[in-house]
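Note that one protein chain is taken out, while the other chains of the complex remain in position.
Each chain gets a letter, A, B and C, in the order it is written, and its residues are counted from 1.
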Amino acid sequence: MTAATDPRVDTRITEDPLPPLEPDDSRVKLGAELLFHGRVRDEEEGRPIVALEYERYEGLAEKELERVALDTVERFPIDQLVCWHRIGRVGVGEASLRVVVWSCHRVEGLEAMAWFISSLKHRVPIWKWAVTADGERFPSTCGHDENGPEGDHGTHAH
Amino acid sequence: MTAATDPRVDTRITEDPLPPLEPDDSRVKLGAELLFHGRVRDEEEGRPIVALEYERYEGLAEKELERVALDTVERFPIDQLVCWHRIGRVGVGEASLRVVVWSCHRVEGLEAMAWFISSLKHRVPIWKWAVTADGERFPSTCGHDENGPEGDHGTHAH
Amino acid sequence: MAEMITVTLVCFSQVRHHIGSHLLPIELPLGSTAGDAEADLRSRLPEHVRALPMRVAVNQEFAERSAVLQAGDEVVFMPPMQGG
Partner (left out) sequence: MAEMITVTLVCFSQVRHHIGSHLLPIELPLGSTAGDAEADLRSRLPEHVRALPMRVAVNQEFAERSAVLQAGDEVVFMPPMQGG
């Protein structure tokens, strides 16, 4: 975990399942709340799997995730961004990623969400291993290319 | 309320507060879950308010909301769309609108969400009245123009 | 003298605010269209509301202004929508 240094962002990398969402009606200035859950799909590279195992480069992953969040709140007129990335074993159907963006209006929230997730996928040193029903564990061979969002073929978990 | 006729969409118009979100890890084919909450802001047309009161054209509002949802699942490669619109009095900070979109990948989910909300705002016969602290109730004078999404100046609840 | 029918205008938002009630029964000559009902309604509204673009519905379905009304129809002129 990393403690956010800017009150607009809260980024965490955690081995625990993401906690249930708590209802929160306190943001009376912010009309738009947008939440994204990235969930583990039941296949990887065409093979059925039972889980993904995420590993991170500890130290840099936390720093870079926070920098991506800060870049996002600088670049888009949004008020707050929360990102929790789960690592370790994440079962099929479970959420590996939660991002919440609060803004006055929905358009900037949607744009910020798209940019943040795409940047996270290209910048934050996290990788995944697929786990099959018979216990085999293989590294995903398919990452995102280095060309930025437009090169993101997005054939994976989300 | 209206019963959806297509399993891909679930649209409701309800006077009750939107229920808390239940964790649901059952969608093992769908990597991307995107949720939008439209919340009531504490001012309307520059005046502080304590609530919005939503009214609908009962009968047509339900039908049109479902049609907007169906148009969205036809137009974008998403698997499921839930939209609950609350009417009646909705206090500041509370959610008047919940939309959830499930898809394999995030890009189509984000596009579908943007298009659905914009279409809903232009097509579904729902209007809002602002309620001030001293109990005054005035109809919002500011709607969305008829030019579609690009004409949506979005200066209101979200 | 033309035979008359009664239809009910259902009023929302600013229309309701200025008409002062949700339902407004009006009489029109047999054969009148939604557009004729609209002319009646708009004559009762202040300038700034009259200027609003309105969509038309008859009996809970969107309709054209050329639609011929029947006795007992529910007719709605809808100011810009504000859902969400």
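Here is the rule we go by: a residue touches a chain if its C-beta (ideal position, glycine included) is under 8 Å from a C-beta of that chain, and two chains touch if they have at least 3 such contacts.
What you see is a predicted model, and the numbers here were worked out from it, not measured in a lab.
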Field: Chains in view that touch the one left out, judged over the entire complex
entry: A
Statement: Contact with the hidden chain, among A:R12, A:H105 or A:K128, goes to A:K128
Message: For review purposes, identify every residue of subunit A that touches the missing chain, sorted by number.
response: 38, 54-57, 59-61, 63-64, 85, 96-97, 117, 120-129, 138-146, 156-158
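By our rule, only the chains that are shown with their structure count from here on.
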- request: Round to the nearest whole Å and give the separation of the Cα centres of subunit B and subunit C.
  value: 26
- prompt: In whole angstrom, how far does the Cα centroid of subunit A sit from the Cα centroid of subunit C?
  reply: 50
- prompt: So which stretches of subunit C touch two or more other chains?
  reply: none
Query: Counting only residues that touch at least 2 other chains, which ones in subunit B make the list?
result: 38, 117, 156-158
